[in-house]
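Here the complex is missing a single protein chain, while all its other protein chains stay put.
Think of it as A, B and C in the order they're written, each chain with its own count starting at 1.
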Amino acid sequence: MSQPEPDLAAIVRDVVADMHAREDRGTVATYIPELANVDPGYFGLAIVDVAGNVYAGGDCAVPFSIQSISKVFTLTLALGRIGDRLWRYVGREPSGNRFNSIVQLEHEAGVPRNPFINAGAIAVTDVILSGRQPRETLGEILRFVQFLADDATVSIDKDVADSEKRTGYRNSALANYMKSFGVIQNSVDYTLGVYFHHCAIAMTCEQLARAGLFLSCNGTNPLTGLSVVSAERARRINALMLTCGHYDGSGEFAYRVGLPGKSGVGGGILAIAPGKASIAVWSPGLDEAGNSHLGRIALEELTRRTGWSIFGGVS
Amino acid sequence: MSQPEPDLAAIVRDVVADMHAREDRGTVATYIPELANVDPGYFGLAIVDVAGNVYAGGDCAVPFSIQSISKVFTLTLALGRIGDRLWRYVGREPSGNRFNSIVQLEHEAGVPRNPFINAGAIAVTDVILSGRQPRETLGEILRFVQFLADDATVSIDKDVADSEKRTGYRNSALANYMKSFGVIQNSVDYTLGVYFHHCAIAMTCEQLARAGLFLSCNGTNPLTGLSVVSAERARRINALMLTCGHYDGSGEFAYRVGLPGKSGVGGGILAIAPGKASIAVWSPGLDEAGNSHLGRIALEELTRRTGWSIFGGVS
Amino acid sequence: MSQPEPDLAAIVRDVVADMHAREDRGTVATYIPELANVDPGYFGLAIVDVAGNVYAGGDCAVPFSIQSISKVFTLTLALGRIGDRLWRYVGREPSGNRFNSIVQLEHEAGVPRNPFINAGAIAVTDVILSGRQPRETLGEILRFVQFLADDATVSIDKDVADSEKRTGYRNSALANYMKSFGVIQNSVDYTLGVYFHHCAIAMTCEQLARAGLFLSCNGTNPLTGLSVVSAERARRINALMLTCGHYDGSGEFAYRVGLPGKSGVGGGILAIAPGKASIAVWSPGLDEAGNSHLGRIALEELTRRTGWSIFGGVS
Partner (left out) sequence: MSQPEPDLAAIVRDVVADMHAREDRGTVATYIPELANVDPGYFGLAIVDVAGNVYAGGDCAVPFSIQSISKVFTLTLALGRIGDRLWRYVGREPSGNRFNSIVQLEHEAGVPRNPFINAGAIAVTDVILSGRQPRETLGEILRFVQFLADDATVSIDKDVADSEKRTGYRNSALANYMKSFGVIQNSVDYTLGVYFHHCAIAMTCEQLARAGLFLSCNGTNPLTGLSVVSAERARRINALMLTCGHYDGSGEFAYRVGLPGKSGVGGGILAIAPGKASIAVWSPGLDEAGNSHLGRIALEELTRRTGWSIFGGVS
């Protein structure tokens, strides 16, 4: 069986036009003051296919706060550092709870369910920190993202990081709670400092799509030819994104979009079509589960037209 | 990119040999007396590819109790009956709890998280029942499974059904609880009667793999040419199997195997490789999450050798 | 230190007048159809002091459904039957949850927190049943309540019992759930049948106050001179009423009223002033925690004027 190649340029054009026209744009996150000011009118989309072709439209060149999407990159980095020992500090199951829930930690001895809920990502950050200085660790994370995006201009938005640091009481609760169980090794302040800063990385849709491309290509970036992770590890990161990447909206995203994806409260989503492309979409308004409202709809339209769902029968 | 076709006959032979040799076979389910007597030494495997070729080995012709795997077929039937109105009675998210947990029902007004946990499957059964007689409804479910397997000899093991009915207090609690919220429409006894009986359907690996084939082929059975569901619905059922098909071991199954799958406490697993094949495996010993211990290991080996993971980059 | 005897006749007169005049009367329970029809305008109050004097007013001679207040009498009976072995089947701690919650049962292996939440009272009923016929057991419970009230006319309202039986899905869920853990010994139908019927005992405030008098008097009914339980057991039942008698409103009742008490969704409350009196109050409208709204306010006024709070320093 085969299928005609989708006309990606036309699809991007249509989806961008459709999304710009919509009135129900969700609600911009208010819990981080700096994010609350972002214009909900933005919509950007970028697709980088495995041949390196870029199809982009809308506000695809406007940097936005990637927030929790950074957790894909820190997970990759932590696995590179300590391999499967990482799973002593974090699980691999959907949580069935909101992104910032603390309930499960009490029932399961401080070990978070997966690396993509806040508690899990803090635990992963703590593994990367591993006794070093926060500044050094943060530099490493940033350089890794720049390397993945093949773009040294990717940077951290200090205002967002500071804003989150000043108001991040719930994340501080999660970190202290895990520390009380010995799941966090470094000082809570250090670990949270690095966490807040890597969540504050700002990227455009194009940069983000490029940075995720290795996950579509068995772990190797086809543009640079550099191997990032093994093919098996790439598959496994994709699996985690599929089951856990959208918090308690992960089932819905799999059901509607059918691609591994990771969302951030800045309104971005990184989606992976294995063997096909890496896709980044951005629209600041969120749905009730904290995922980009139009971002998800756009991706649903895109997979319908491309036939890229990983659950479909034709390849 | 392309890949040589895997030698399925060799793979099946190797996996069966490997599994038969293993000593750690998990623990046979004891909570249904009739299942507790099954010999843990059994191991069966059957693959039916999209061209209709069958590769099978081990105890692939021994009927076993499919138990919760029947939930895939009742979900398909209920969606056929009332379409998306089904989602009024059941959600689409991983539960983060065990297969028979009642906690989430209390927090979420009696609506179960997904169709594959016990509570959700009972709600789905209730939708199929829909005011009719249990015997009539059960006949419809059985004929549907026979139609999917293209085999009129598939039958219900009455002893298992009766055994479960006599001891199914926890399922009775779930049903009564949902009834108290108005999520169950029919009499609890009727709904549970049908539920216990469709869980007691007995099939061989070959029959089961054949019955799942429509999910690998965009909703159409390639052997009979008959359309079961639309391509979109097939994708969505696969997505639900991936995120919810193994209870609180779903993340682990996605991580290790990388295929949509549904397990049953009888030790069977149905796995779908979209565009490739339908796979049934059976080994009665279970792991801690209630999924077949060797079944999961066998599927992990199989996807490693076939490259069929839906999270991989090559197609 | 000593205190003048309170003028109970005047207090009863004032409280009844005050309560009849109030407009905010709470909400009559609707989940049992037969109870939903009761006029919220009723208010009755009866005090029987340790000398046997009766002070009563308002609708103190109108029978009402005692509902969960019967749990005090079944607890007494079960302790008489098997003593401290009862605590294998039920705990002695406040639950921190609503009267019909099932969550705690899942976390604590099916053993309910205390004998006054529904699950606990069902477990206690099961102990009394103990292999006998429901009719026989129910007869024993009714005769025990008649004995305590020294009034053979106390009877069961069959319509209420039948109404509850037809709609008691949540209690059925609780019973089946406990049965799945082996906490319930008899058939669920038998145990629930007895439970629904003893909750449907109808009594007047005067009868109820008299039936509780043994708890004010070290376990002996001063009117008949007959010992019901030991002084130690009476104290302990009072302690359980104080900490658990009003579900997740128990802390509030202790804080405001300061007496051991047990409420029912029929709007009755039995309160014990140790060494002083037994008090029954009835007003059908309930507050959010499911306890009689005016009943609690009346008792608060009564303890303020009598100085009977067990937490006060003067006696």
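By definition in this document, contacts are C-beta pairs under 8 Å (C-beta built on N, C-alpha and C of every residue); 3 or more make two chains touch, one makes a residue touch a chain.
In this text, all values refer to a predicted model and were calculated from it rather than measured experimentally.
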item: Missing chain: touched chains present in the view; value: A, C
item: Selected residue (touches chain absent from view) among C:13, C:132, C:235 or C:305; value: C:235
item: Selected residue (touches chain absent from view) among A:27, A:130, A:153 or A:180; value: A:180
item: Residues of subunit A (touch criterion as defined above) contacting the omitted chain; value: 101-103, 105-107, 169-170, 172-177, 179-180, 188
item: Contact set of subunit C toward the excluded chain (per top definition); value: 1, 50, 91-97, 104, 113-114, 216-218, 231-232, 234-236, 238-240, 242-244, 248-252, 254-255, 258, 260, 274-275, 304, 309-315
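Criterion: only the chains that are shown with their structure count from here on.
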item: Arrangement of touching chains [line / ring / star / complete / other]; value: line
item: Whole-Å gap between the CA centroids of subunit B and subunit C; value: 48
item: In subunit B, residues with contacts to at least two other chains; value: none
